[in-house]
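Every protein chain except one is present and positioned as in the full complex.
Chain nomenclature is as follows: A and B, assigned in order of appearance, with residue numbering initiated at 1 for each chain independently.
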Amino acid sequence: MQLAIAIALGCCALGAGIAMIAGIGPAIGEGYAVGQAIASIARQPESKKDVTRTMFIGCGLAETTGIYALFIAVMLVFVAPNMFVRLITGA
Amino acid sequence: MKKRKTDAPSAAEKDAVTPAADALASDPAACANVTADCAAPAAESAAEGVVSPTSAPISSAPAPDAPAPRRLRDRFIDGLLLVLAALPFVACMVLKVLTTPASEGVEIHGAQVYFTIPMPIQPLRVSEAQVVSLAVVLSVLFLCLYLTRGLSPRGHSRRQIICETVVGAADGLVRDNMGERFAGFAPFIAAVMALSALSSLSSLLGLFPPTSDLNVVGGWAILVFILITVYKCKGGIGHYLKGYLEPFFVMAPLNVISEVATPVSMTFRHVGNVLSGVAISTMIAAALDGLSKLVLGAIPFLRTVPLFRVGLPAVLSLYFDLFSGLLQAFVFAMLSMLYITTGFPEEKYLERQQKKRAKAARRRAKS
Partner (left out) sequence: MPEVQGLITVNIWQIVISLCNLLILFLILKKFLFKPVQAMFARRKEELDTLYRDAEDAKTEAARSRMLYEDKLAAADEEARGIVRRAMTQAGEVSDEILADTGRKVEQMKIKARRDLEQERKQMINSVKDEVAEMSVDIAEKVVGREIGEEDHRAMIDRCIAQIGQTDRRA
């Protein structure tokens, strides 16, 4: 039982760490988007307001998968251990 | 569902948008300028031009010939409305302080449930999220009542400028992104943004933000999904079902999944941002707690005072609560606008309208 609980908790922590590898995706995507936004502002300074707004919206969208990963990690750290322990001791 | 029917006619008001509001409302800056320009030459006539026979509330611009007790009553009502607008949040804070059990450390958990009503499928748990949501709705109601007192075409009080800015911005946003046809959607988009932004900002007051609760945001996303489906079906149900079979017949399950993924992703995007903000703030608070215990543990005086928890979390909440919450509210509204607009089949809808009109004309000609 103790071993089972230990494995469960350990894997939760491990899973949380692996899940956060997905944080690299939004970083690259948003960095690229901001670079493109800066290039287009440099090409046409009057469009700064529109470009900035669209960039923010695009970043909000691109953040999605990173948020999914963060979500899973947070759940694994805070919610999952309780659930697994209850499952193991209850079952 | 009964409530759904009330939405369809209001959403169908898109064709009945007041043509008068077009030119002015699409440019909020021009509206504010127009009020300023009209107010300057009409300063003398402001006193008599302001009293409108239709609206009961009296203008807020100081009318030198208005009797004093009326002004006093006006200000009393204004103050009352403002107090009523702030009251729900204060009540929530008091409730939270009274019902939170004193706990030693910081831990992260869901909303606190106040009472439970047994219901058929699942018990209805009225939790803090519901209460704060209700507080937001009441607060917005009283704020609207306060802001629209004393509206007049030539007035330029602060309240009126705020009103005009908000309505103009919402109208402008909806017209820019959804085109002229959906101009009647402005109140709905404003409602989504107001609810989302104020719910996220209520975490600044120490309350449990409803947007970190899956059910709350899930409800909004399901309503938006219903709207998207309704507008997709305006081109005919056959056209809607056929859309699932494009481009290949075997793509049907994938199309269904992508349909279902729309509200799910909107929900998770919003909830994930706010929830992870709360989680990270909590973890940092716990870390600072431990740090202060470590550093100040030697001093017997300050052993139990988490000194480092003062100040630093405020800077973080600037990003997590203010920026992230508001941005996510805006993204939620923009996405719902975009999905509704792109899902609406323009040509098919016009074709169906023409066919219906032709059929009605033929029936009238026959009888």
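Throughout what follows, a residue touches a chain if its C-beta (ideal position, glycine included) is under 8 Å from a C-beta of that chain, and two chains touch if they have at least 3 such contacts.
Bear in mind the structure is a predicted one, so any value in this text is a computation, not a measurement.
Of the candidate positions B:218, B:290 or B:313, contact with the unshown chain belongs to B:218.
Note that of B:121, B:250 or B:315, the residue touching the chain absent from this view is B:121. Residue B:151 is the one among B:151, B:201 or B:334 that touches the chain not shown. Touching the missing chain, out of A:34, A:75 or A:88, is residue A:75. Within the entire complex, the positions of subunit B that touch the omitted partner chain are 3, 6-7, 10, 18, 20-21, 23-25, 31, 34-35, 38, 55, 99-101, 108-114, 116, 119, 121-125, 127, 129-130, 133-134, 136-137, 140-141, 144-145, 147-148, 151-154, 163-164, 166-167, 170, 186-188, 190-192, 194-195, 210, 213-220, 222-223, 275.
Taking the whole complex into account, subunit A touches the unshown chain at residues 75, 78-79.
Rule of thumb we're sticking to: only the chains that are shown with their structure count from here on.
If each chain is reduced to the centroid of its CA atoms, subunit A and subunit B end up 25 Å from each other. Partner subunit A is touched in their complex by these residues of subunit B: 108, 265, 268-269, 271-273, 275-276, 279, 327-328, 330-331, 334-335. Those residues of subunit A that touch subunit B in the shared complex are 56-57, 60-61, 63-64, 67-68, 70-71, 74, 78.
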